[in-house]
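Only a single protein chain was left out; the remaining protein chains are all shown in position.
Up next, chain A:
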């Protein structure tokens, strides 16, 4: 005889069956039956009450990105559901597995503009992998199993389950089976041996191959497979922003990051390469620059689990429809050992120029004295080094993001969490909370600007309540720095709506019981970092950043990827 339980209890049991132990959320009217039942599951389901629903969904994203597990969110209907929209869009475009459960009004009230009713499915369909409304309790096991299967497999993404009050309070005969099959959805396509043979032949014949390692490498945990292939064939590797930490920073074949603020070497190499092996990346416009002059000499081998990415932005000469790990493992035995010293040597000149003209100015500014405000790069590099380059780096969006990406070093996978596709300001603080909860033994460094921090600053309350040991670094220039940079470069220094009058951030942190200090000049930086590193628990450094500091190199919008500014006026001359 099967057990008769409520829908609310079925949700809790299904979460446990899917291996969930942490939920981020916020209660409210139409999700109350679930929250009431959750009270009985306190020992097995840890609920983190964030201070805003947007915080809950970003925290779930951080949790998922740091651990590879599913981030789960539970919120109520109406405004709570609309507050998770940004996070859904962010998670879906950055392939982050999350399942968001929203409460919904009773079935009889659907479509009547009832109190706190919104058309959650209609709103979320365009920005989720799957969105489904549950009206009857009997649907819960089926829909929950499907939700977790869809969120985690293939190209991971965001799933919404909109659960009506009727489905939560009604009863069902409990039985649960995880699913591994949906007729319309094949997340593990059969590898086409012909494509692998052609790709291997192309790589073996090539003189100037380049590997682009994207988020897909991390998602399929193919880091060692990628490295094995690169080392065997002596191929330089560049990563996308979301591919950072798929190859250790110090590995001699790691040539840095591609894209608008990427390293000069791989951006130049992109347009000199004869073969590009693109693994688990989607040729975003921030990576390619203007498409028509992208990689003109290269035959492109594109490995992706999502076939809709093939030929979407860049034409693939060979498309391998598979996850990165499966494809790389199939390729490896067919790849010849090779020595590509001559090609690798071509990276030296751009690397030297970037080191001298950009990196040293940013990380060791000889032009500024000990009493001056700091540049972002030096702060990021020192903090990264203070953690032995082992931290999970979480960033907000803008200059702080690019500087964190460029000047952190990575020694372990899953060490960089950032909002890539959507570019969501306010992402960092809640995402860092989620990352720390997922991986409590790792140091979590949260780099934010003063703008983004204030978008989700209320999550300091979550840090206070759950004693989450996130190390927060505010790269504070009292400007919306990235927009300011564009205004300086392209809008004739007209700083429209970018200067910010800021509060006393140390006092704010203190109000939440979080130790914090102002770092007003370079002379104070080392000791402040040492105190933060020595402190067990959350800590905030409010670092005084030179507002004229800009992110370079830069491929300006509308330029070819090898047309690179090394400062506001000078181009890199090949």
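Methods note: a contact is a pair of C-beta atoms (placed from the backbone, for glycine too) under 8 Å apart; a residue touches a chain by one contact, two chains touch by 3 or more; residues count from 1.
In this section, contacts and distances are computed from a predicted model.
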Can you pick, from "NADH-quinone oxidoreductase subunit G", "Deoxyribose-phosphate aldolase", "Acetolactate synthase small subunit" or "3-isopropylmalate dehydratase large subunit", the UniProt protein name of the chain not displayed? "Acetolactate synthase small subunit"
Sole touch to the unshown chain from A:46, A:312 or A:382: residue A:312
Selected from A:44, A:125 or A:297 as touching the chain missing from the view: A:125
Touching the absent chain in the whole complex: find that residue among A:180, A:297 or A:527. A:180
Could you list which residues of chain A touch the chain missing from the display? 121-122, 125-126, 129-133, 150, 180-186, 306-308, 310-312
